[in-house]
Structures are given as structure tokens and as C-alpha cells.
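With one protein chain removed, the remaining protein chains of the complex are shown where they sit.
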Amino acid sequence: MNRQEAAVEAAGLGMRYAWGRDHVLRDCTFRLPAGRICALVGPNGAGKSTLLALAAGLLRPTEGQLRVCGTTPGAARTRLAYVAQDKPLHPQLTVAATLRLGAELNPGRWDQDAAERVAFGSGLTPGARVRALSGGQRTRVALALALGKRAELLLLDEPMADLDPLSRHELTGALMATAAEHGTTVVISSHVVAELDGVCDHLLLLGQGRVRLAGDTDDLLAAHRLLTGTGADFGPHTVVEEHPNGRGRTALVRPGGALEGGDWLVEEPTLEELVLAHLRNPGAPALLTADATPARREEIAV
Amino acid sequence: MVEFRIDRRSGVATYLQIVQQTKQALRLGLLEPGDRLPTAREVVEATAVNPNTVLKAYRELEREGLVEARRGLGTFVQKSLGAGPADSPLAGELTDWMRRARTAGLDREDAAALFQSVLDQEFSEGER
């Protein structure tokens, strides 16, 4: 199989912030092929931000390996961009000075035009002080810094939370345009999967610090079916979640055999149903599709 | 430049919406052979959908022989679609069927449900 290069690969990745504290991430193994737009989804506290910070080289994992753009996160620093959840910026600088900072700190990789298009899209002036910006405007400037640095991998931690619908549409468009033009891999975290529907073609679902689902969204959807019927048992299929429905039952299953001929209605679940079912049932086995499974662990060892 | 309207709640896959709207544009004469389709970049900038979805839709249109991708130039319309098959023999048969259904006592919803279930049965999902 001709596999695309991996933008991010993790094997047995674990992280805890201090001895004696609980693991924020444990035994995470997954692979993100290059060029994908990946939704990193999970409830609050699932470890999304920690995973992004690890990939950005801001933290050092306590266990396991992580490779980004084929190398260590530290060595991939010039090739990735990251926007933290709280959009840290220097409040004493103007917007123009903030972009200048991006230019100075990314020599040879800076695209001033791209940065200005994003920053000044909605009437923001270069002379505006960062401390006086609204939440949405801060997001704009933070994204401008990230897009100005022509990165191969964009790591965005809940980037759209502060944005009004118009800005959200416009900035998502800008993001997608960058991805279309340069083949950038994008990881966007969110706790609302619906927000990313249609934007993402890859899903990484985290629950309680573990990977629950990883893979191409179409592949993941194809691997699951909603069965509704009055039959007592769902046969050879792996049941992720089931609940009573009238006189019968409805179940989200991973088909383990032929679905036709069974005494039930077969439907394709939505991405949101898939995500919610897996989060409600931590006992259900995790599923990684083929292109989301790393090669053997030794091969990705740093 | 033709525009695409993506409805996330329609339940129709995004790439299919692009395919259908392109065909619609061909039928309406918004696009003629030789016209250039918007680039993936232009589409995603305007619609904020995944670029791979647009590329998938364009590949689909190309497979059907409606458009042609020219390296480095863009994607161009190859042929137009007729103004709709309203007067084809098939349409006549369907009209006959609808009339028979009405005389058989089916109301509008019954007929629609029946049509839909046969449609689903004969045309598997994703097929065109």
C-alpha cells in the first residue's frame, strides 16, 4: 500500500504533569497522514490541548514517542505553527508589531501578505494595540501569526471558539485555502464535532486521555452501522452502544459479518452520533483505520 | 465564476452537493464547454469546506466526462448537459405510473415513500 507520509505519529505516548498526578494522556498510538484536515475531538479534559502542546514541542512527553513531520517535535519547530487555546499575544504591542515579531522570528519562512490578509480582514487596523482587541480579534491576530509562518503542519487549539459566524466562515475559508494551496496538514481541536463537519476529513477522538477513534472520517463512518430491530441479539457485530427503542433496540455496531438479511433496519450513523456513542461508552474498543495506524512501533521510535 | 452553496444539514455528502450543483449549472447554462471551474482554493476560501472534498467532486465530474483537468491551468467544462429529460420516454412512463398509483388509492406521501424506497433499492448510495 502506498502510504502518504505521516504528519504526526505517536506510539505509546503518555503525559502527566507531575509525579503522583494522573496521566493526562496515556498509551496514545495513532498516525495522521500528511495533507489531512484533522478534527481532534474530545470532551473537556480529554487531553486535546496537551496532545497539541506535545506535538508543538512545548512539552516533553513522560512516556512513548512522538514524531512530527518525520522528526522530533523540537526539530520540526520551524515547520509547524501552533495557536494555543487562550491565544497568547503581547498586549503592549500593536497588531503591526505583532506581525513584525512573526517576521523577525521566522526568517525565510514568513509570508507577510498571507498574515495581513488574515489579520486585517475585518477592519482591524495595524496600529491597534493588542490589549484593546476583542476575543475574536485576538484570534484573528493569533491565526495571522500562524498562517504567516508558512508551516507544513498547523496545530490549532479550539481556534474558532471566540469568533462570530461571519469571521468563523471567513477564517475557516482562509485556513482551507492555505491547505488547498500548500498541502498543509491541519489539526483543529474542538469539543463540538458538528463545528468541524464538512471541514475535516480525518478524525482523532480522545476520551479520558486515550485514543478512541482515529482515521479518515469516511472510513470511520463506513466501519459503523446503526441497527434497529426487534431481534434480541446483534449477532457477530461489535456493539459500541445499544439502547431500547420502542419494542426493539437500536445499536451502533461495527459490522462483523453480513448485515443484509438480518431482521433490522440498517442506517449509516452521522459523525456526531459516532463520537457521542464512543464517549458515552468508554468500554467500547478503540478503532484505528489502516492509515491511522502507525507502522510497527520500533519504526517510529525516535 | 460559478458559486457553490453547501448545506451542511442536508444530509447529502458535501462532494455530492458540488457535483450536483455543477450539473445544475451546466443545465442552466451557467457553465458552457470551455469554461473554467473555480480552483479548489477558490471554492474552499468561499465555502470553508475541506479541499479534499472539492478535489473528490472534480474527480467525479471528470470521470463522468463532464470536465477535464488541464495540468497547471485548471479544470474546464468538456460538454454541456441537456435542458433536462422532461420529455423523454422515461418521464412519460413515470407519469403513467404516478397516475396508476393515484387511482390505486395512494396519496402523495405514500407515493413518495414508495418511490424513495424503490430508488434506494435500485440505486445504492453514492451511485449516480
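Letters are used for the chains, namely A and B, taken in the order the chains are written, and counting of residues starts over at 1 for each.
We adopt the following convention: a residue touches a chain if its C-beta (ideal position, glycine included) is under 8 Å from a C-beta of that chain, and two chains touch if they have at least 3 such contacts.
We take it that contacts and distances are computed from a predicted model.
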Quiz item: Name the chain not shown, per its UniProt record: "ABC transporter permease", "Mono/diheme cytochrome c family protein", "Xanthine dehydrogenase family protein subunit M" or "Molybdopterin synthase sulfur carrier subunit"?
Solution: "ABC transporter permease"
Exercise. Just list which of the chains on display the missing one touches.
Key: A
Exercise. Check the options A:Leu25, A:Ala39 or A:Leu80 and report the residue that touches the missing chain.
Key: A:Leu80
Practice problem: Could you tell me which of A:Asp111, A:Asp218, A:Glu242 or A:Glu273 touches the chain that is not displayed? | Solution: A:Asp111
Self-check item: Residue ranges of chain A at the interface with the undisplayed chain
Solution: 53-54, 56-61, 66, 72-74, 77-78, 80-82, 84, 86, 88-93, 97, 99-107, 109-114, 145, 149
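Everything that follows uses one rule, which is that only the chains that are shown with their structure count from here on.
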Practice problem: Between chain A and chain B, tell me the centre distance in angstrom, where each centre is the average of that chain's C-alpha atoms. | Solution: 31
Practice problem: Over in the complex, which chain B residues touch chain A? Could you list them? | Solution: 6, 8, 14, 39-42, 44-54, 125
Quiz item: Which positions of chain A touch chain B when the two form their complex?
Solution: 35-37, 169-170, 172-177, 179-181, 197-201, 268
